[in-house]
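Showing just some of the chains, left in place.
By written order: A and B. Residues from 1 in each chain.
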Amino acid sequence: MRIVFDVGGSVLVPDDPDVDFIGKIAYELIKISEDHEVAVVVGGGRVARKYIRAAKSFSPNETFKDYIGIHITRANAMLLIAALGEKAYPFVIQDFRKAWEVIQLKKIPIMGGTHPGHTTDAVSALLAEYLQADLLVVVTNVDGVYDSDPRKNPNARKLDRITVDQLVEIAMESESRAGGSGVVDALAAKFIQRGRIKTYIVGKEDAYHLFDVVRGKHNGTVVEP
Amino acid sequence: MRIVFDVGGSVLVPDDPDVDFIGKIAYELIKISEDHEVAVVVGGGRVARKYIRAAKSFSPNETFKDYIGIHITRANAMLLIAALGEKAYPFVIQDFRKAWEVIQLKKIPIMGGTHPGHTTDAVSALLAEYLQADLLVVVTNVDGVYDSDPRKNPNARKLDRITVDQLVEIAMESESRAGGSGVVDALAAKFIQRGRIKTYIVGKEDAYHLFDVVRGKHNGTVVEP
């Protein structure tokens, strides 16, 4: 299988870098890469949001803030590269075609953000589409897709299985903004839909066992193409 | 004023390059650039669609097709550069920050597509946001925004003035696909909305008089921020 992982920045670097988690996820990715082709996109998380908030004091320019966020995603990506050692390609990849090349080298390409106007969720969906991946695994702060916001509604119910069309519907309600949090944004959802990409959306707890996740064992949400 | 122009590929190159139109629009842009800062984004149009259709025979990969389209937008951009002579920066610009630099050089930056997952409409909206432009002028095949598709409904009525929020609503109905035609796509509309960018959407007839258009004299649609 060819698998793309979309790892939220706030999962890797909640406040300070979560060294234990990064080490564990690297271990799982290496194990998975023995049988599968693997690529990873890393987000900006809380550090990115701090920098973006600071930039906001000086300018309302969202595109500029996207550029700042991209720098932080690359620093986060470097941490994962460090943990993967010789298994990772040592540059942060910035082009989907280069990611493809790295896979031919039997190495794991690690990407961050690529371009203003795209979250790293959108990047991972485009990458999955470009690589014609068999599976996209989204690792986020929430442990799946809910029928309403679980942080506000205690009765929110996690959805085990939805379609890509439902994913788009759900995502459309919350708009894409630089450094936004939550489930995948609408643009990412649409790329998943147009590419008909099988997707698992899982929480950090599941991510400790990524090797199981790719075999379908997890408590998150399955998005059917 | 700082003005971004978004010129549809099928306006510049309907089938073959429309040399008369390209020469005329270049003349107008030079005239405008005497008083204003000007940047232009050029689309792929019919040639792009031909190439994308051919690629579709070989692969369903939309991201790959976006890359092909980007190559054609650059060839189209080169035609406008030829017509602008020493007033244009002689490379096709691929980064918003470089476009800013070209403006500092008192030259006109010409961009094409930049990244998969974005139409050139979206690129022009992001560029306008990044440059904090005072005005975005969209030159397209249709002569403004209608309340329904004028090619299907003979009673479709052109809207003289809409808000950015209405633009998003209208655009949401037609989804972004590589090489799509029509009014600006949903993603572009959202960037116009988030950047609160004043926008004129005009047809090719108006584009022959761009100098007037930027002074508000045109038969297209005004999108209010």
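Just so we're on the same page, contacts are C-beta pairs under 8 Å (C-beta built on N, C-alpha and C of every residue); 3 or more make two chains touch, one makes a residue touch a chain.
Owing to the predicted nature of the structure, the values given are computational and were not obtained by experimental measurement.
Q: Since all chains share one sequence and 2 are shown, how many copies form the whole assembly?
A: 6
Following the convention adopted for this analysis, only the chains that are shown with their structure count from here on.
Q: Rounded to a whole Å, what is the gap between the Cα centroids of chain A and chain B?
A: Centre separation, chain A to chain B: 31 Å.
Q: Within the complex, which stretch of chain B touches chain A?
A: Touching chain A from chain B are residues 61-64, 67, 96-97, 114-118, 122, 126, 129-130, 132, 175-177, 187, 190-191, 194-195.
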